[in-house]
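Below: one structure in structure tokens.
For this depiction, one protein chain was excluded, whereas all remaining protein chains were kept in their positions.
After this line comes subunit A, so read on.
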Amino acid sequence: MAALLRPARWLLRAAAAPYLPLSLRLLAGGPGRPDAAVCLRAARARPVAGGLLSQARLHSIAAEKKNYLQEEPTSSHRRNASQFDWALMRLDNSVRRTGRIPKTLLQKVFDNTCHSGSPGGNQALLLLRSCGSLLPELKLSERTEFAHKIWDELQKLGTVYDVSHYNALLKVYLQNDHKFSPTDFLARMEKGNIQPNRVTYQRLIAAYCNMGDIEGASTILGFMKTKDLPVTEAVFSALVTGHARSGDMENAENILTVMKEAGIEPGPDTYLALLNAYAEKGDIDHVKQTLEKVEKSDLYLMDRDLLQIILSFSKAGYPQYVPEILEKITYERRYIPDTMNLILLLVTEKLEDTALQILLACPISRESSQNDFGSFFLRHCVTMNTPAEKLKDYCKKLKEAQLHTSPLQFTLQCALVAQKLDLAKVLMKALKEEGFPIRTHYFWPLLVGHQKEKNVQGIVEVLKGMHEIGVTPDQETYVNYVFPCFDSIKSVRAVLQENGCPHDDNVFSQAELRSKAVNGNLDYILSFLESNTLPFSFSSLRGSLILGFRRSMNINLWSKITELLYKDGRYCQEPPGPTEAVGYFLYNLIDSMSDSEVQAKEERLRQYFHQLKEMNVKIPENIYRGIRNLLDSYHVPELIKDVNILVEREKTDSRKPSSSDLESKLEKLKAENQPIGDILKQLIVMLCSEENMQKALELKAKYESDMVVGGYAALINLCCRHDNAEDALNLKREFDRLDSSAVLDTGKYVRLVKVLGKHGKLQDAINILKEMKEKDVPVKDATVLSFFHILNGAALRGETETVKQLHEAIVTLGLAKPSTALSSPLVTLYLEKDDLPAALESTIDCYEKYKILPRIHDVLCKLIEKGETELIQKAMDFVSQEQGEMTMLYDLFFAFLQTGNYKEAKKIIETPGIRARPTRLQWFCDRCIANNQVETLEKLVELTQKLFECDRDQLYYSLLKLYKVNDDWQKADAVWNKMQEENIIPREKTLRLLAEILRNNNQEVPFDVPELWYEEEKDCPTSLPSPVEVNLQQGLLNACHRRRNKDAFNIFLTAKKQNIVFDNETYARLINLLLMKDNSTQAMQVKDFAETHIKGFTLNDAANSLLIITQVRRDYLKDALTTLKTALDLDQIPSRLAVTRLIQACALKGDTESIHDIQKLVNGLEDSIGLSRMVFINNIALAQIKNNNIDVAIESIENMLTSENQTVDPQYFGLAYLFRKVIEGQLEPALKKISIMAERLANQFAVYKPVTDLFLQLVDSGKVNDARALLQRCGAIAEQMPILLVFCIRNCQRPGKAPVMKSLLELIPELIDKEEAYTCLMKSYVFDNDVTSAKALYESLTAKNVKLNDLFLKRYAVLLKNAGESVPFTEPPESFEFYAKQLKESKETHL
């Protein structure tokens, strides 16, 4: 509806700013906004027709009124207007989409309007106008009743009615065939001091005419004449109806002549009135004649008019004529909603057979199988209680006509939604007859309705119904829907028996078992399982049993139940048998627990596992591995060994050699005096995976001299897992002695620190940390998290020194930043001991050292709980002084809230001058949500109602989030009302969330849920752009334009402080500028801000590429990878440089995985980016080498070069980059092996590219002797002229390469015969001013009688001249360019 946009345009003009603020752009261009469709429909407005379907105009009129309102700039008006906007949008959407308004929607809009306090006149108008033919699903009388209710209610609330309202009411009366006294109506208006206008009179005439009261109509007509009001076509049309209804068809027809005499040509409305009149009499002949007459004239009847005639025929009891009219309908697309509404109306009027007739005539495309057009009809039939047999028949017909793919199923769904058991039963029987299965869950919607009301009788009825249909209730049915209705399961059984509800005893008792399990009644479970005689599968009980275990702390019962299920033939008979079943159960048990739960129950779980071990319960090894991974990710690796004891050894993979096999093999080799290093390592690793520490250690002691690094690493890890600090430390020392430069992986270091710390070997732990730093062990997020766990564990154990010293070491070594999280154990230490003064002291100390206040909230809460007034004062003074009074007030506010001191909290938040701090409020909200503190969050929302600048919608959004967690739709619904009371316009995301909660609980959603057109709208400032905003933005863009990054960034900061948000474009330009100026920290700051304030904010290709390069340079590889992902997700093409840099950086870190990730990410884009496959091959190999996986790297390269299906032609398989990095990095072992590989490829496979590349790189890095040796071993290198020449040509482009070229020539003298080569050589010598070498070259060439080209001679001549020497030949006279060009041309002609 274009009218809606008018106020927005007006505002745009007023603001006249080149850059629109977000809110306005949304308003102007946002989808979901009405378009012109409604206006179109209203193209022909007929105020009197008494028409069924000419209503849509109302909204545009209402919106015009609103437009007028908006121009008054007071804030209350604005609020009213936006409230109106909201209502209008919802109603309008509905009308636009469907041509009607559902009653519930109108009711909700009405309720909200009432709640908003003083509804404006335009809102009243909107509501009243909606009560006519826009409600086809309501009976006529109900619609009028609704209109009256709205009228009275709004009047009570102080709405002032004007003539437009009275006219609207009249219109509703006409549309609803409401019988009333026009004179009384006029009297009422008079009493209200409202002057009737022309429209009023017209409508009153129509009212009289509808009753067939020509006399009454004439009286009003008289009034109009005395007032000199013009008599319009509408009046004449009404008179046609009037005469006809008074039984005087002749005069009705005569009206047309009268009209013409009065100078008014009868239009479609008049003819329609006449047609309706004939139809009401069942006079099909006249209808047809008239229609023909109209067709011949230049008038045109629309589908909508024809539908009206159909309605008249049907209502008057002549359905037999409907088909004849239907034939004439053209079914223009835009009238489909009108047709649907007629169908609905007919169903409402109990004329459903005619409705079906019309439906079947609808030319809806029937090809696509997804077409279920008839749904609306079926649903309404169910609502209107159409007899079941009829519905069955309709379903059949719709199916035949291909208007519905599964009409019976759909109707059944409607019946279930409407809780109509009897209808549902009939439909299910019909489905069954057609061979469809009737599934148990079909009955759940019926049960859930009764369950909510605890309606036992209702439940029994449904269960009986199930029996009747032949469906046996399953366990879910009992556990979820039946049992909750009763006080005890015993009484369920009794009631079912009493009512003759048959039930399967087996199913029932298992359901009972599950129900008890869920409630944690393990005693019952055990005794049931012991006495039970019916076998059933363990897995059916698994889910409930897990819940039960977690609710019970009785480990003995845990074990006994598990044992029984494991050993008793009744429960684990099915394959794969008890080992699998119990193993899987244990896995699920742990998986279902959170990591904190597992940590808290560590001891109990250990006890449980050991009891299982004693009971000889076993689990398969593969499931054990799953559990091991889980425990690792939960940070409780200490439990792994306790699970390991359960592993079924006999059945471990028979394909692999067992440890004893390996051991005998080892002994044999030893006896034969052969090297045993490899096999020893294998054996140790195997023992480690079997958690056999003792044996592994013995083995190590026995063959100490043959131990390799890998074996030690596995052993160290094993000892750590077994909490064996002593051996772990010793092994680490031996490991260092073996190879002091060897590096463990991060996880092993961290585990060592943990174990050593735990056993009081503080200094050793710190030494490990130092080593981590020295060896530059990568510290990832997970590592920092592990540090936290180590510290936190120690804090919980109360080990003051451990916490302090390790924290100190981690922070001073720079392994991790002293973040709030990492430092919180320093405070936890004292909180756990209830030593509040020390806790506070520690927090303050952290502030002084690191400018953070860890756990200040928890400290304050405890202080408040203990009533430590002095300490509270101290804390508050400190916070106040360091972070300002406002922060202090918030700290105190949250602490009071948390501890339930709401009165005090209220006092704090009402402190004059306090204002909303969105981040802090959000922090507390999130905290409440995470801890499920419903009351606390409710109080927060309540107390901040009057807080200055508080984003109420955001707070309510948080509250709804929490309600969603708890699935509490009643409270969510109440929030909805509260928001209305507070006059808050909810954001779309809030509405969506609310709708989700309601829908999840099968509640009707009382509003049109806004469609998701982009992710979530984070912030949509509702205020207008202030001049300040506009100026700032302008300034920023100017600064960007002039590349003044500092100025631009300062403007950004200023705006940020004032909470001003610019648009996407502005931020993008600022970020580009900052990145170009290499100011990535600031760029990131801007990016973060933009991302949190503009949902869907993205950088463009160039900016993302720049960002990647910057991130790589600063070694934020993870971030860079994320940036790359983001860019690719946006279908951007990052620059080749950016991607290559990132890959190379990953390779240097040995991060193979990331390179593989990148490869996957850019898969298919290589050509667009310009990325060669070799980039990946080189860097993956390099990464592997960095990880000491030299063999793997070499093997894969060799495979690529020797396999049948090569992806890269060997002659382009350039490994120069890899060789250079290996040489530069002095990775001697790798270089050695690579060299062997290159030679092997050359000698055995005749692939010479790698060996030549290696040779050249050796030369290039000055390792001439190595190069010479290689050349001697592999003479074919000298024959690889193309490769060698390319090397020459590349090298001579850069200065400083003369020595390299010289060495190359020395090694391969044949090169000099090539023109490209000697040209390059000369170029290099000239570059480096190497006169001697140049002379030597010239002489040797002339000695060979080589004919030198002019360019060569020119170069040489210039070099000699510059060196002050004479030129022994005539210098070519032209310029360099000339000869270069000449040379090029001559080469081209040779080709």
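Convention: contacts are C-beta pairs under 8 Å (C-beta built on N, C-alpha and C of every residue); 3 or more make two chains touch, one makes a residue touch a chain; residues count from 1.
One rule holds in what follows: contacts and distances are computed from a predicted model.
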Name under which UniProt lists the unshown chain, selected from "SRA stem-loop-interacting RNA-binding protein, mitochondrial", "Latexin isoform X1", "AP complex subunit sigma" or "Very-long-chain enoyl-CoA reductase": "SRA stem-loop-interacting RNA-binding protein, mitochondrial"
Candidates A:155, A:409 or A:1054 - the one touching the absent chain: A:409
Residue of A:660, A:674, A:705 or A:919 touching the missing chain in the full complex: A:919
Listed residues A:831, A:889 or A:1127, member touching the removed chain: A:831
Residue of A:788, A:878 or A:1052 in touch with the missing chain, whole complex considered: A:788
Residue of A:197, A:251, A:887 or A:1349 in touch with the missing chain, whole complex considered: A:887
Missing-partner contacts on subunit A, residue numbers: 369-370, 405-406, 409, 413, 416-417, 439-442, 444-445, 447-449, 476, 480, 594-596, 599, 633-635, 781-782, 784-785, 788-789, 792, 796, 819-822, 824-825, 828, 831-832, 851-858, 883, 887, 917, 919-920, 922-924, 930-931, 999-1002
